[in-house]
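Presented below is the structure to which this report refers.
A single protein chain has been omitted; all remaining protein chains appear in their positions.
So, subunit A:
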Amino acid sequence: MTITVPRRRWPSATAWVVTAVVVVVHVLAWQATEFSPAALVAGWEGMADFLSESLPPDLSVLGKSLEAAVITLYIGLLGTTFSIPFALVLALLASRATTSAVWGRQAARAVLSFLRSVPDVVFALIFVTAVGLGPFAGVLALVFHNTGVMGKLWAEAMDESDRGPREALRVAGASGPQIALHAVLPTVLPSLAGLLLYRLDVNVRSSLVLGLVGAGGIGFLINQSIKLFRFDEMVTHILVVLVLVVVVDQASAFVRKRLGA
């Protein structure tokens, strides 16, 4: 018996075109970003100076640093918590599982997209003009941006929920809000909680960046030490940030694992 071995196939014309386009885009990006390993090699002394000035870290600012890290944590916490009601309402309006009116879903999705597409740093700059420099502006910025992101994630989780219990309650004559309350939310609660913890983790890291634009916390201290050329202080702050990020990340991962989400 003879077995015909399929001939090796050459990549199709489409594959060649796609490859060519990808390569061209990378070349353009290389030029536009002034990507230059030579500049990096030539300027190594600058980096070496920077590092030698920053080591050893100045641990005398550790107390101040820890205090500011707690503020950063608080900004992330409040920014996440206060976005819960808004994200929940918008998610319920945006999900197929809970809203049947197409225009209603699209309106909610438009609001979520807007909040998501404006970076939290931009929101922070806007709120700084209203409430001045400080952590409160950071909290407001996170509330707005996180409502957009978390609302979308929550709406998707609701979309994926089992439609069976919803149908059963619809036959029983339950209204839309009652179905959302007694079929959709109880089913998706673990996923929503998991996504919430994930966002808390992200928001604590974002609030660090918000500090750089004046929203207080340890990001503000890092910015200050750079401006004063106190790189040894900056390294202390960065080490504290490292610990903060790892702790929040591990804690949120632990709880999410327990939730099974």
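Keep in mind that, in the parts below, contacts are C-beta pairs under 8 Å (C-beta built on N, C-alpha and C of every residue); 3 or more make two chains touch, one makes a residue touch a chain; residues count from 1.
In this section, contacts and distances are computed from a predicted model.
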| item | value |
| --- | --- |
| Among "Na(+)/H(+) antiporter subunit G", "Imidazolonepropionase", "Phosphonates import ATP-binding protein PhnC" or "Succinate dehydrogenase", UniProt-listed name of the chain not shown | "Phosphonates import ATP-binding protein PhnC" |
| Candidate in contact with the missing chain, chosen from A:Ile71, A:Ala137, A:Ala183 or A:Leu200 | A:Ala183 |
| Selected from A:Ala15, A:Ala168, A:Leu228 or A:Val243 as touching the chain missing from the view | A:Ala168 |
| Positions on subunit A where the hidden chain makes contact | 162, 164-165, 167-175, 177-179, 181-183, 186-187, 189-190 |
